[in-house]
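Certain chains of the assembly are absent from this excerpt, and the rest are unmoved.
The letters A and B name the chains in turn, as written, and every chain counts its residues from 1.
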């Protein structure tokens, strides 16, 4: 089995941003992503998730390195100043490179 | 002054949260209960609306809208005294808008006291939800524009998106939707649904208040940090605003009960619609501050002290 390296961008941020981020992904023609509900703590305090206004989502998104990095940078610039936001990148090996 | 049993559930939640009990309600329950309460209140309002000609209450409705625009304009300069513009604007919006649960507890209080009030107050609740949010955003943006380069175009939604956010936010949709269903279906159509939307309204409110107690307990940290200032806002503003409500109520010629309910609406602060709208429209504002005041102080204050007090005010003023 031949594996191919791609970059995974993980975004942890406020649930409210989901619609905006998905719009951004569509603009950039990203073809897929995965979202899970999360809570956590960071510089913006605790996000308990018990209450409407206050839950995180974690988005995982596999793409080519350049695409993922550019996306991370845009998100950082657009939302980093005022929203709870942490992003990280890592390498993953995928089976079907044409998918990402 | 005997405490309403529904308030005891709030105190239980508050105590449990404060003592760090592992009691936790699933967030799906919270969401479900708030959907239910909003729908039920809307339906009740719609049933009442169906009873009277809309034109007859139009003047009152316009006055209520005016009050909704006025309150944040009154609160803003006071808050500016110690807060940055964005935060002052955001808090003003929270207090100009309304808390549906505070309204519901107000209804429970008056019902228990045997005091009647005009049925259109539910309509007022719906009308008050939005205007203050618009004013709050305008105030914040005017401020932000002056504050130079700080605001990139991306900091906050545009007006179109914002209007969408507010008008199609969960609370507006359910309140207005309920209103429409109640008005269209009428008492006969709603009768088979009474067992849920009418009979279970108050009992379900107890579960919601239990959860709110836990949520408020979670806000004690910010209260401790922000100390006296937040308490000042959280108690001072509702006390002051209740008189705005009383003034408008008297102007409209409402009964003592009706004046009380308008005072409750004026004094209550939104913690569902406003945080959602402000977060997207004015992201520079600190949400911990506005939610801390509205939910951490004003909400319990109104439940425990405010509602009976506003009733006394209203009775004294109207001579009722």
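What to note about this one:
Going forward, a residue touches a chain if its C-beta (ideal position, glycine included) is under 8 Å from a C-beta of that chain, and two chains touch if they have at least 3 such contacts.
All values reported here derive from a predicted model rather than from experimental measurement.
Formula of protein chain copies in the complete complex, based on this structure file: A x3, B x3.
As a convention for this text, only the chains that are shown with their structure count from here on.
Contact residues on chain B toward chain A in their complex (touch as defined above): 24-25, 27, 30-31, 34, 154-155, 214-215, 218, 271-272, 275-276, 279-280, 283-284, 287-288, 291. Residues 14, 16, 45, 48-53, 55, 77-79, 81-83 of chain A are the ones touching chain B in the complex.
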